[in-house]
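A single protein chain has been omitted from the complex, and every remaining protein chain is retained in its original position.
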Amino acid sequence: MKASATTQELRPWRPVFTTPRGLPAIICTIVALALWQASVALFDVPAYVIPAPATVAARIYEDLVSGLILPHFWITFVEVIVGFAMAVVLGMGLGVTIGLSPAIDRAIYPLLLAFQTIPKVAIAPLLIIWFGYGLHSKAVMAALIAFFPILVNVIAGLRTTDQRRLLLMKSLRARPLQVFTKVRLPGMLPYLFAGLEVGIVFALIGAIVGEFVGSSVGLGSLIIQRQAVIDVAGVFSVLAYLSVMGLLLSLAVKLIASRTAFWERPPETTNR
Amino acid sequence: MKASATTQELRPWRPVFTTPRGLPAIICTIVALALWQASVALFDVPAYVIPAPATVAARIYEDLVSGLILPHFWITFVEVIVGFAMAVVLGMGLGVTIGLSPAIDRAIYPLLLAFQTIPKVAIAPLLIIWFGYGLHSKAVMAALIAFFPILVNVIAGLRTTDQRRLLLMKSLRARPLQVFTKVRLPGMLPYLFAGLEVGIVFALIGAIVGEFVGSSVGLGSLIIQRQAVIDVAGVFSVLAYLSVMGLLLSLAVKLIASRTAFWERPPETTNR
Amino acid sequence: MPGGPEADRLQDRRLAGTTRLIEFNRVAKVYRAVDGRPVRAVDSVSAAIGAGEFVSILGPSGCGKSTLMMMLAGLLSPSEGEIRFKGEPVFGPQEGCGIVFQDAVLFPWRTVLSNVMLPGEVRGLPKAEQERRARAMIRLVGLAGFETKFPHELSGGMQQRVSIARALSLEPSLLVMDEPFGALDAMTREQMNLELQRISLDLGATVVFVTHSIAEAAFLSDRVFVMSGRPSTVREIVDIDIPRPRRIEQMNSDAFGGYVSRLRDLLDHRGEPA
Amino acid sequence: MPGGPEADRLQDRRLAGTTRLIEFNRVAKVYRAVDGRPVRAVDSVSAAIGAGEFVSILGPSGCGKSTLMMMLAGLLSPSEGEIRFKGEPVFGPQEGCGIVFQDAVLFPWRTVLSNVMLPGEVRGLPKAEQERRARAMIRLVGLAGFETKFPHELSGGMQQRVSIARALSLEPSLLVMDEPFGALDAMTREQMNLELQRISLDLGATVVFVTHSIAEAAFLSDRVFVMSGRPSTVREIVDIDIPRPRRIEQMNSDAFGGYVSRLRDLLDHRGEPA
Partner (left out) sequence: FEKVVIQNGSPVPAAAYVDYYVAQEAGFFAEEGLDVAVRYAQGAPQAAQITASGGADLGQFAFEPYLYGYAQGMRGKFIFNYSNHNIFFMAVPVDSPARSVADLAGKTIGVSNMGSGSLIVARSMLRAAGLKSDPSVFLPVGVGDSALQALKSGKVQALSLWDGGYAALERAGVKLRYLHHPRIGFIGSDGLFVADSAYDRVKDRAVGILRALVKARIFMRENPEAALRIYWKANPASRQGATDADALRTGMAELSFMMNLGDETPIDQIGRFDLDKLTNYLAVMKEEGVLTSDLSAKALATNELMDRVGPIDAQAVRAKARGWK
C-alpha cells in the first residue's frame, strides 16, 4: 500500500483504454519500433525477410498518398462490419437459445462445436460456391470465425445470471422476454462485451483469410499479391493498415462497452 | 410457468453438457445428416462439391481401419495440446499483468491487439525462421491464435472482481499475490473458462492452419493433400476426425470448469 | 415437537370464520447440500392465513423463515406437503404479490427511480403512471432526492428502503416481507412501521412479515407465528387482540407489554439453538 | 450544526487521561456521483477514541456511519481532514484490525470453515492453528455443524455470523463492526452481545461498533457517538458510566433506562430525515 493511494482522491481502479490517454501505448510502440530497427541492423536481417521500420514507414506513407490503399481498406472494412454484424446476430441468437434451454444446448452445441473446429480455410471454396466471389463470401467467412467467441461468452454470461434477480422477476410474473431484456441481458453484458472484443478481431482475420482465397480487392488480397512478389515492406504496410483497422474497431467496441456496462466500474470505496 | 416446474424436486438450472446425456445431440446429428443426404440427392450436387454423407461415412471408416488417420490425429493432437498450454500461459500471464495495471494495459494492449490482427499466415516465414519447422511452429501458431480469447476474458474477469472482497483482503493486509490467488483468480474463473473454451477450439484451428502453411503430417496437411487431388469425401472424413478432437478437448475443458467453478452453479432456490 | 393431526386441528380452529387465503399442509423443505448432508430446513408446517391478515413470523436465525416465505410466495417448491392459495395448489407466484427479500436485490444498472419502476414496467403500466407511483413510494421511504442515484451509491439501509418502495409500488394485495426493516435505525423503523400499517389497511392487503423485533411483530400483527429451531415448525401462534390500526403510544400499554413478554418467553424456550 | 473549533475542544476534553488510539480531525467525505451531483456524506467529524474503548455509533440510515467506519479502518480516504492512528496519519489498514462489513462479504467458493480461516491463512499461521481458531469461532457464533457448508447454503443471519467469526478469528486489537448483529434474532443477539463484551475485554480490544439498537449501544459501550442526518457529523457523545463487564439484568436498571431514553431523545431531535 503506497501512502499516496489513500491520501489523494481515489480514481476508478481500471480506466477504459482511450486514445487521448494513449501516451504509454505510443511510447511503447516507439520503443518496439526502435528495437526492431536496431535488431534489423544488428543481426543483418535481410530486407526480404523483415524490412527496416523506416522502409515500412515509407511504404505506409506512399500507400496512403498514392491513394492505393483506400479502396482495399474500405472493401475489407465493409466485409468486417457486415461479417461482424452477422456474427453478433448469430452468436447472440444461438447463445441465448442455448443458454436458456439445456435441451437445445445438448442438442445443438456439439454440432456447433464440430462445425467450429472445421478450419474455415478448408471450406473457403464451398463458401465461394455458395456465396459468390464478392463481398458476401468474405463477410460469411468473417461471421463464421467471429460468432463462436460471442456465442461462448453469451452462454457463460447467461449461466452466471444472478438467481435472486430471476426470482424477483418471477415474483412479478414477468414474461420470458422481459426476464431476458431486464435481467439476463444486462447481467451478461460484461461477458458479451468480452466476446465482442474477441469477435471483432476475429472478424477481421476472417475477412482477410476469405480474401486470400478468392478476391482481387481488399487488404487480404493485397497481402497475397505483395507476398507473391516478395514485396515484404509492402506486406508490412498492409499489416499496419490492418492493425489500424483492428484498433479502431476494437476501440469502438470498448467505447460502447464502457458506456453501456457502466455499473461494472468499481465503486469508489476502494484504494486500488 | 409450467405446473411441473414447481411440484417436482428442482434440478440445477443448467447442467453441464456431458456425453452420456448426449442423446439430443445424437438425434440432432442424425437429422442433420439425413437432410444433407437428401439435399445432395435432391439438388444433384456434384460429388466434387459436397459428397453424400454415406460416402463420407465409408471414408471415415476406411481411414480408421486402415490406420491411416491415427498418426495424423496424434501429431495434430500434440500440437494442439502444446499450443494450448502455451496460450494459457501467455493469455493468463499477459491478462493478469494487463488486468492488474492500467498503465501496462494502455502501454501494451494496443500492441497486442495490433499483433492479433495480423493474419498469422502472412508472417508464416517469420514463424518458421524463428521457431523452426516441425511441431514448434504449428504449436506456436495454435498458441498465437488461442491466447487472445483467453487474454480478453482474463482481463474482463479481473475487471469485474468484487470490490468488497478486495477491501476485505486489504483490511487483512494481504500481499498482492494472496489477493490474486484468493480473490481475483477464483472470481474470474467463469470468465477464464469461457476464454479457455474458445481458446481450445482456436488452438485446434491454429494447429491446422499451421499445417496448411507447410507440413507432411497432421490432419491439416491431410486436408490439403486431399484437397489437392479433389478427394472431397476424404477431406470431409478428416474434418469429421477434427470435430471429434474438438469435441473431446472442449468437453475436457468444460468438465474441468464445472468441477472448479462449482459455486457458479445456481442455488437451489429457483424454479428454472 | 408439535405437528401431527392434533396441531393441524389447532391451526384450523384459529381461523374459523375468516376467508382462508393461504394454507400450509404439512409443508417441509429439505435442501440438498454440496457436502452431501441435506438440511431439513422446515419440518411439517401446517397453518392458514386469512385474507387481509397481518401475520408476523418470529424465530431464531437459520430456522427456516426465509425458506417458508419463498415457498409461500411460490418461488420455491416444498419437498413435502402442499401450499394452497385460495384453495388452489400453488404452482408459482401469485398475481399482485409484492416481495421484499432479505437482501435488497436491486439492479445495479438501474437508478433508484428505475428500480422502483420495475414492477410497473413488467406489468405494462403507462410510463407516466409508473413514474408517479415510483416517485410517491420513494418519497414514502424517505429517499426523495435520491431518484437518480445508483444502488452502489446508497447506504445499506437506503438500499433496503428502495426494495421496500419497489414491493409497494403496485399496491399489492399480498405482501411478503423478509426482515424489511432490519437495517433501519429506530426512528426510521418506527415511521416505516406506521406507514406499513396504514398502507396494508388501506389496501386491505394480506401481509406476511419476518422480523427479529418482538415489539415490531406485536405492534403490527394480527397474529404472530413463533417458530422453533431447526428442523423448524410453527411452534405457537399468538393472537394480538388489539384492534388495528394501532398508535405508537399503545406500545406502552400493559396489554401490549403482556404480548411482548409472552412472545419473548416463547422464543426463549425454543429447542436447540440455531 | 456542531463542528468548528468549539466542538473540537469538546471532543478533546472527553478523552483527557486515556491513550488516544484514533483521532479524527475535521474529517469529511464527499462521494462523486454518477448523476453528477456529489454527495457530502460526512462533514467535519472531529473525535478521538482511546485504546481499549468500546465506542458505538448511532445515527439515522444513510447518515454516513459506514463511510466513517471505512475511513477509520483505512479502507477509504477522507476528502478533507485527517485520521490519525497512534498519532500517525492513516495510510491504510492497521495491523490486527478485524472488520465486519455491513453485508457479510463471504467468498462463495469457500466453505464456512475456510471462510473463517482466511485471515489466518493470509497472516501465514500454521494450518492446524488456523483451523483450531476457526472452529472455536464458528462454535462461538453458534454455527457448529455448518463448517462444511457453502455461504449460499446459509440463511442471512448465519452468513452474518460467519463474517463475525472471521473478524474475531485473529484476536484483533481493533474491531470495526458495521451493524454486525442486524440480522439476528433477539436471543441470539443477546448472546452475541455478551460474547462480544467478554472477548473485547479479554483482548483489551478497541471496538468501534455501528448499531441501530439503542439498547445494544448503551449496553455495550463506554461511549456512544450520536450522529446527525446528512451531511452528518458527530452531534453528541454520551458516556455510559456503568463499569464493564455488564450483566443483562443491569439493562433493567434505572441508570441504564436513563441512558437509553437520553440516546433516544438525541436521535429523535436529529436534523433532516435521511
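Note that the chains are named A, B, C and D in the order they appear, and that numbering of residues resets to 1 at the start of each chain.
Keep this in mind: contacts are C-beta pairs under 8 Å (C-beta built on N, C-alpha and C of every residue); 3 or more make two chains touch, one makes a residue touch a chain.
All figures in this text were calculated on a predicted structure; none of them were measured in a lab.
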item: Contact list for the unshown chain, restricted to visible chains; value: A, B
item: Residue among A:A54, A:V89 or A:I230 that touches the chain left out of view; value: A:I230
item: Hidden-chain contact residue, picked from the options A:V49, A:L70, A:V89 or A:I256; value: A:V49
item: Residues in chain B touching the chain absent from view; value: 46, 48-49, 68, 121, 124-125, 128-129, 133, 212-216, 221-222, 224-232, 234
item: Absent chain, residues of chain A that touch it; value: 45-49, 124-126, 128-129, 133, 212-216, 221, 224-232
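Throughout what follows, only the chains that are shown with their structure count from here on.
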item: CA centroid of chain B to CA centroid of chain C, Å; value: 48
item: For chain C, residues that touch 2 or more chains besides their own; value: 31, 34, 70, 74-75, 92-93, 103, 150, 153
item: For chain A, residues that touch 2 or more chains besides their own; value: 1, 167, 170, 262, 267, 269-271
item: Chain B-touching residues of chain D, taken from the complex the two chains share; value: 70, 73-75, 92-93, 95, 97, 99, 101, 103, 105, 107-109, 118-119, 121-123, 150, 152-153
item: Chain D contact footprint on chain B (complex, rising order); value: 164-165, 167-175, 178, 182-183, 186, 261-263, 267
item: Contact set on chain B toward chain A in their complex; value: 1, 13-15, 17, 21-25, 27-29, 32, 49-50, 99, 102-111, 113-119, 121-123, 125-126, 129, 148-149, 152-153, 155-156, 158-161, 163, 166-167, 170, 190-191, 193-195, 197-198, 201, 204-205, 208-209, 212, 220, 223, 227, 235, 239, 242-243, 245-247, 250, 264, 266-267, 269-272
